[in-house]
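Sharing a structure with you now.
A protein chain is absent from this complex, but the other protein chains hold their places.
== chain A ==
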Amino acid sequence: METPLPPRWATRLLHFFCTDHLIEEMEGDLEELFLQRVKLLGEKKARIQYIMDVLSLIRPVVLKKTKNEYSQSTFSSTMLRNYLTIAFRNLTRNKGYSFINIAGLAAGMAVAMLIGLWIYDELSFNQNYKNYDRIARVMENRNYDGEIGTLWSASPPLGDALRSQYSSNFKHILMASNPTRVILSTESTKLIQNGYYFEPGVAEMLSLTMLYGTREGLNEPHSVLLSESMAKAFFGDINPVGKLMKIENTLDVKVTGVYKDLPRNSDFNDMAFIAPWSLYVSSRKWIQKDAWWQNGFQAYVQVADHVNMTDVSKKIRDIKLKHCDKEEALAKPELFLFPMSQWRLYSEFKNGVSTGGRIQFVWIYAMIGIFVLVLACINFMNLSTARSEKRAKEVGVRKAIGSLQHQLISQFFSESLLVVAFSFALCILLVQLVLPFFNDIADKNVSIAWNNSLFWLVSIAFCLFTGLLAGSYPALYLSSFQPVNVLKGTFVAGRFSAIPRKVLVVGQFTVSIALIISTIIIFQQVQFSKDRPVGYSRDGLIMIETPTPDIHKHLDAIRYELKKAATIVELSESLNPMTGISFTSNGYEWTGKETEQQASFATVYVDHEFGQTVGWQFKAGRDFSRKFATDSMGVVLNKTAADFMGLKDPIGKTIRQTAFGQTSIYHIVGVINDMIMESPYEPVKKTIYKINNGKGNFINVRINPAQSTRDALQTIETVLKKYDPDTPFAYKFVSNEYAQKFGEEERMGKLITFFSVLAIFISCLGLSGLASYIAEQRTKEIGIRKVLGASIFNLWALLSKDFVYLVLTAFIIATPIAWYFLNGWLQSYTYRTEISWWIFAVTGLGALVITLLTVSFQSIKAALLNPVKSLRNE
């Protein structure tokens, strides 16, 4: 017969409320009485009595909280001090491991923190504006030959139209110019600065902080608001309100206010001044207040407080279609509101819908940050678990002396938290050191958010999490050892105890290898686009802004002088810079045109010398020439345009353009190879090059290669100043401007390189730690093998083999993953490089070599040990 047992729940209840030092005798007494009663009264009654006894024990003396003579508190200061002492001793005894542990984790944390700051900066973009979630830009979707393109600009009558029909939906409706670079001048100072012409109300909408003057300052027709730094540059530290200035050397304005500089992570942060929109319109005769086809302006709105932005966006959709003329209506213009919260991160449009943009980078970086962090945590866990097996004896001794399991648990946790705390301190230091460099690459101005409680909250939460996670294995597993077994020496870490560690190493190397592959492919893509033929020559080509008409008037004289001085090869004038196209024109017809073709062409206005200056290459026909008077109505097409028009022999053919009620007839003089003037990743647009008879915005100068650039620039400045003394000399190298088109990709490449180097570094640190640990564990084995005649090479192979397998596994996993994601990334570029097999081969080989180097150092060290020494001590 089985021995009857008392009800278990009652026993558990006893354990729950009874203090630890009384539990033994109580349980004993209870059990003894129970057994007696079973004999006397039968099991049923005995059970009832047992329950009654347990319940009757719920008394103050027995209850847990009562103090007793044995301190059970885990956090008594003495014990805590002891834990810390032991932790320090352990750290200092194994300096190598401690270094690897702390440095690795700190590096990982630093990367995560940098990325975190970066992401925070991106996500908080524009959030400085109080009306952040009510401000929007009015944008337009248009139909270009069947494809919907999205226009960021608006036309002059839009503001009034919105005001007259939908005014109740908006708090502000503001027309504005595109950001324009103009000359600002006082008696003593002249600067070319970027600014906006805005309707009054902008200061209110953007909640500008006024240092001097008021937000209403813009109501005066001849006024200007200056940014803080601009005011300083012109007037120093005095209050400039009421001072007089000139815009574009011609417009007299009075300073009516100074606003605080806008933060770097916001749109409008480069806005040096705001002048009234009415001034803009009155000073530019070509702006027609009712011309819906003039699309060179911007419109901003702030929706009213009670209104839903999406609804308003739907309401205003057809406002342009209703008002504009037939030609413009062909493009089926649809207006919509694009909220400020999306300007920065969701600025890419495909078929009229926002498809993302920088948010992609945010995701990529966030992923990398998490990966690197996980790598570092894996390291930390791997090393501390590997090391902790060594401490099984310590656990045994502690338990024998009387440590309770929860005391051991808290000891191991406090140890790992201590290491995490060290790492965090080091991480803050690292971040502080790296930040300037990081800001430089990332083109940002972020700093550690010392005052941000969120930052500290996240940091501390993260530290706790890592500490607890990494400490959990030793804390929970080791503390459960039977002291008898451990001290007898019969304890063996099971056959499978190494498996999680192996899995973690494979995971680590998978991430590292994938990152390396990504780095190589990103750089390949950037290089591929850089190597794309641009169709003209960038060497020694500079462009100079010409805001005033003086240069245009004296262009021939300037050319003559500069050529005579052998400073330049050629010089020309154009409406837009070499690295951008600002105009699109349509209404063209030619023989053989399909009626459905709407035919909008990117349009570049140049002069006769443009071709010679930039060095475009002809496929057919000839360049513009002043010898033929008819060339002023001639056009040059690029290859894409010629192909689009489908003319067999385009030279000499005529094109008719009907726009704004006028018809002009052009004849084709030449066809050039495509020139990349916009994105180097996109196909070149069909472009038409026309002669511009008026003033251009830029002059393009090809410097004589025989002259040093510096001398040439000096000569050019002198000559230009002679004819236009009022304009500050500002030039740009076309090659630099062109290089900026690769900025985002190059930045990403650089950052990812930085991160993958760190990832590899962290992984290798971990690997090296593990290798040395395993070598140490096998010291005796190695000694015996040596005695029996193993060569150093044998031993090296023995110790390295395992790691090589791990890395190979990681490589096999990483390759398809990397291929999949990068292939997806490359699909977003029209001009893209191929992912070739050698990238994978090189990466795999590289990873293998790095692994072998790391492991070999440890394994050779172990193999070289004198067997006498390693076998001596027992």
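Everything below uses one rule, namely that a residue touches a chain if its C-beta (ideal position, glycine included) is under 8 Å from a C-beta of that chain, and two chains touch if they have at least 3 such contacts; residues count from 1.
Keep in mind that, in the parts below, contacts and distances are computed from a predicted model.
Peer 1: Under which of the names "NADH-quinone oxidoreductase subunit E", "Helix-turn-helix transcriptional regulator", "Aspartyl/glutamyl-tRNA(Asn/Gln) amidotransferase subunit C" or "Cytochrome c oxidase subunit 2" is the non-displayed chain listed in UniProt?
Peer 2: The UniProt record for the chain left out of view names it "Helix-turn-helix transcriptional regulator".
Peer 1: Looking at the whole complex, which of A:Glu32, A:Asp311 or A:Glu682 touches the chain that is not displayed?
Peer 2: In the complete complex, the chain left out is touched by residue A:Glu32.
Peer 1: Which of A:Val61, A:Leu454 or A:Ala629 touches the chain that is not shown?
Peer 2: A:Val61
Peer 1: Going by the touch rule given at the top, which residues of chain A touch the chain that is not shown?
Peer 2: For chain A, the residues touching the absent chain are 24-33, 36, 49, 52-53, 55-59, 61-62.
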